[in-house]
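With one protein chain held back, the other chains of the complex are shown just where they sit.
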Amino acid sequence: MKVGIIGVTGYSGSELARLLLRHPEAKLVAVTGRSAAGKRVPEAIPYLWDLDLPITESIEESVDIVFSALSSGASAVALAPMVEKGVKAVDIAADFRIHDAAGFKRAYKVDHPAPHLLPRAVYGLSEIHRAAIKRTSLVANPGCYPEAAILALAPAVREGIVGDHFIVDGKSGISGAGRGGLTTNTIDLYAEANENVMAYGLDGHGHQPEIAQELAELREAPSAKVTFVPHRIPMTRGILATCYAPLVDGGITKKKVRELYREFYDGEPFVRVPELPPQTKHTLGTNYCLVYPTVDEQTGTLVVVSCLDNLIKGAAGQAIQNMNLMFGLPETTGLQGLALYP
Amino acid sequence: MKVGIIGVTGYSGSELARLLLRHPEAKLVAVTGRSAAGKRVPEAIPYLWDLDLPITESIEESVDIVFSALSSGASAVALAPMVEKGVKAVDIAADFRIHDAAGFKRAYKVDHPAPHLLPRAVYGLSEIHRAAIKRTSLVANPGCYPEAAILALAPAVREGIVGDHFIVDGKSGISGAGRGGLTTNTIDLYAEANENVMAYGLDGHGHQPEIAQELAELREAPSAKVTFVPHRIPMTRGILATCYAPLVDGGITKKKVRELYREFYDGEPFVRVPELPPQTKHTLGTNYCLVYPTVDEQTGTLVVVSCLDNLIKGAAGQAIQNMNLMFGLPETTGLQGLALYP
Amino acid sequence: MKVGIIGVTGYSGSELARLLLRHPEAKLVAVTGRSAAGKRVPEAIPYLWDLDLPITESIEESVDIVFSALSSGASAVALAPMVEKGVKAVDIAADFRIHDAAGFKRAYKVDHPAPHLLPRAVYGLSEIHRAAIKRTSLVANPGCYPEAAILALAPAVREGIVGDHFIVDGKSGISGAGRGGLTTNTIDLYAEANENVMAYGLDGHGHQPEIAQELAELREAPSAKVTFVPHRIPMTRGILATCYAPLVDGGITKKKVRELYREFYDGEPFVRVPELPPQTKHTLGTNYCLVYPTVDEQTGTLVVVSCLDNLIKGAAGQAIQNMNLMFGLPETTGLQGLALYP
Partner (left out) sequence: MKVGIIGVTGYSGSELARLLLRHPEAKLVAVTGRSAAGKRVPEAIPYLWDLDLPITESIEESVDIVFSALSSGASAVALAPMVEKGVKAVDIAADFRIHDAAGFKRAYKVDHPAPHLLPRAVYGLSEIHRAAIKRTSLVANPGCYPEAAILALAPAVREGIVGDHFIVDGKSGISGAGRGGLTTNTIDLYAEANENVMAYGLDGHGHQPEIAQELAELREAPSAKVTFVPHRIPMTRGILATCYAPLVDGGITKKKVRELYREFYDGEPFVRVPELPPQTKHTLGTNYCLVYPTVDEQTGTLVVVSCLDNLIKGAAGQAIQNMNLMFGLPETTGLQGLALYP
């Protein structure tokens, strides 16, 4: 299986390269990167000393599948001609996540560059859309926050035990900001991000409509009410989402909810419902998502805590899980890393 | 003003000592500490090289005011005889925060050691109970999370713009766990706390009833519904609370809410309503609390983000602010440090 | 290949378990741990959810090889009977590193519990003692600092380009302190280790004689003069050693030294001589050691910077590399992880 990566030098792109180098069925044959074009990979990404490929401006090799880790807008532009030629594609950017072009524009403030491809795109949350992912050639890889939030809430929503107001309080490591924030924002600098927590996106974050779209679909309703507040946390990797929703029946027990979640995710290779509240470090370097539901009995509120590694299950690992599905491989192929703890 | 500290070697106790050493009207004359009793202060707390006092087992000097930074339960036992002798006292532990002994037992699972003193105790959130603090001789210093949460919600509750379900999603630096966690829990070790976020207290945290009690009082209602989920964040100091409550009138604008908050805190020396979402680092080393309200218009939800330094405004600084009030000093005396940024 | 781990709950022990779980030729069949005895592994080490073994007090299964990750002194006691029965053993503690019992006592202040086994032990630095490791049944896995320091200096010493005074300035992440420091030292707590650097072991550290022994052997001299100062760095994993030695010929060029190092490590699977000064993060989660030599021309000093992951190449990974050698497996088996960056 010949694989290309568009945008290999960003955090998601280099993580894809790292994982694909050890994937037994994939062979990286082409990688692109604007500022680093002309260099060999190890010159731009020193710890990938074994990946001796040139970084080019565009994918020139023939590939069976291409991943794009460009920023939103640019990604669809780069992918469109390849998708049209029949190359399978997984977009790690946001360009194909929102089903309609108008919604995309509301979320990202730009016109969609390839609206004709939107109907072909499948939202790449493997646990929810597995069958469709297997059939499609264009996967929209989920955002990191939506991945955590939707996996946290899906069982409750599908089972109908919660009403329609979801509060998602997200906490993300700084790698979520990407390498691109560099030129504009001193808050990404170590000296300022360290020993510092802040909320952001309080006037609207692009991941909110994505979460709302998927929860609406799970509810089989036209919409879902989602309050989403992301936070920057002084750590490199990891997302923890704490999700709140009103229980329809306040008398439902923690035990019952736990069982319902366990059943929902029974057999899933990468989602676990642990006995104890999960820690992001228990997912560091892995493709796992941990989902821990509980009940605030005093107020009749479902509380679900979920966590994952934002660059793996929240980006590159999820993308490879989707690739495995698209090619009929065992879903866990190349994704068997265990947590780097401590 | 002669001052004593019971429990000087913990994080709150040593922070009190640090601040009091530079307080122009206070003179530390006695400090206690169990394991370190018999040492001089600089042997146990090396950076307080100027505080050449012996650490004793109990306060033997005559003092005008005593602070207790012991753990819950032990604190009331140590304070009771001094309070009964007429010494002014500020309890940094939780022993006098909950007004009734039954509520204390529900929250902390032990019988209250001095229930007869509960009626004399004033909840020491200066911005809310200033007049009563000035008159009392026993102040219950607020918990660090409640300090952040109540200051975040008080204006909205007092003005009646929100309904009765408050979600408080708290994020605290690890110093909040104190030094005492040492013997029982490896999660406080650097190697395990670093690069790690987790929720805790999901089956009930002692700060929940404290928040509920104060919000109920602000609402002039017998109770308040509070869902409280604290989280551990890999930083040393700082608390950020993200608070959610349903707006009675979903049409109220962000601007209007901001004005209402500005008016509520007008003239307060230590609470600010900033233009931009606050960062914990903007309060590091200070006695300030930053409170930033906004509105999620799609769902009609009030969102308030507040932050403070958990060892200063959330503990030792708040205690000194209360001492200043109790002795008729300008409220900011000895508390004028600015943020250590970056 | 049936494998046992003595002391699975410490940081090195759990890292061994993590790596062995994905080793294609090894099967973990028995693990011990004092305080956790009686539990299943996932109860004590939650992220190893797939390792459903009981934790016992001693190895009761028949095993082909046993690793001990106990503390010094205890380790030899536990290993001795197994070694005597013919089980292959890798000791991750310090008990078999110093060749003579008197030297061990000087370094660790206790009598050696099994001096009769010392002659059988081989110092397990694969790159230096590969042939002997293949033949032995008892390997003394190197300390983490010595691993970095000896790999940094070996080429220069073997080639005779430096005189006899080696300064090793070591910088280690806090996981190097282990989990056992917990009960005695608040400096291992996150709140105190974070934003904090300090030197320690200034009156003598157990790794100094280990470094001196190996450098003496490389020099084919009875001794070597080594000044070793370790430092605690606020990160979880990683060691960086900056080593200084006087050049015999001050005129030797950086280029020449670099070539000499490249030749020395030519073909080594886990040691690399990079183009640019190495970063610990380039080795995070891997079994690599990066070695970067340069010359301070003004003073005629060789400066070598080396780095590695202290729990992998500095402990568990090196132990598995030794196991691979002892069983005739390809040396890289089960050790092919790439750096988790960022």
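We call the chains A, B and C, going by the order they appear; numbering starts again at 1 in every chain.
Keep this in mind: contacts are C-beta pairs under 8 Å (C-beta built on N, C-alpha and C of every residue); 3 or more make two chains touch, one makes a residue touch a chain.
The model shown is predicted, which means the values in this text are computed figures rather than measured ones.
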{"item": "Candidates A:Gly33, A:Pro113, A:Gly143 or A:Gly173 - the one touching the absent chain", "value": "A:Gly173"}
{"item": "Candidate in contact with the missing chain, chosen from A:Met235, A:Ile252, A:Val273 or A:Ala319", "value": "A:Met235"}
{"item": "Touch list for chain C against the chain that is not drawn", "value": "165, 167, 169, 171, 173, 187, 189, 191-192, 194-200, 202-203, 225-227, 229, 231, 233-238, 240, 242, 244, 277-281, 284, 292, 294, 296, 298-299, 301, 303, 305, 307, 341-342"}
{"item": "Hidden partner chain, residues of chain A it touches", "value": "11, 173-175, 177, 179, 181-183, 186, 188-191, 193-195, 234-236"}
{"item": "Touching residues on chain B - with respect to the absent chain", "value": "11, 14, 18, 21-22, 46-50, 175, 194-195, 236-237, 272, 274, 276, 281-286, 336-342"}
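Note that only the chains that are shown with their structure count from here on.
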{"item": "Chain centre separation in whole Å, for chain C relative to chain B (CA means)", "value": "45"}
{"item": "Multi-chain contact residues (two or more partners), chain B", "value": "173, 189, 191, 194-195, 234-236"}
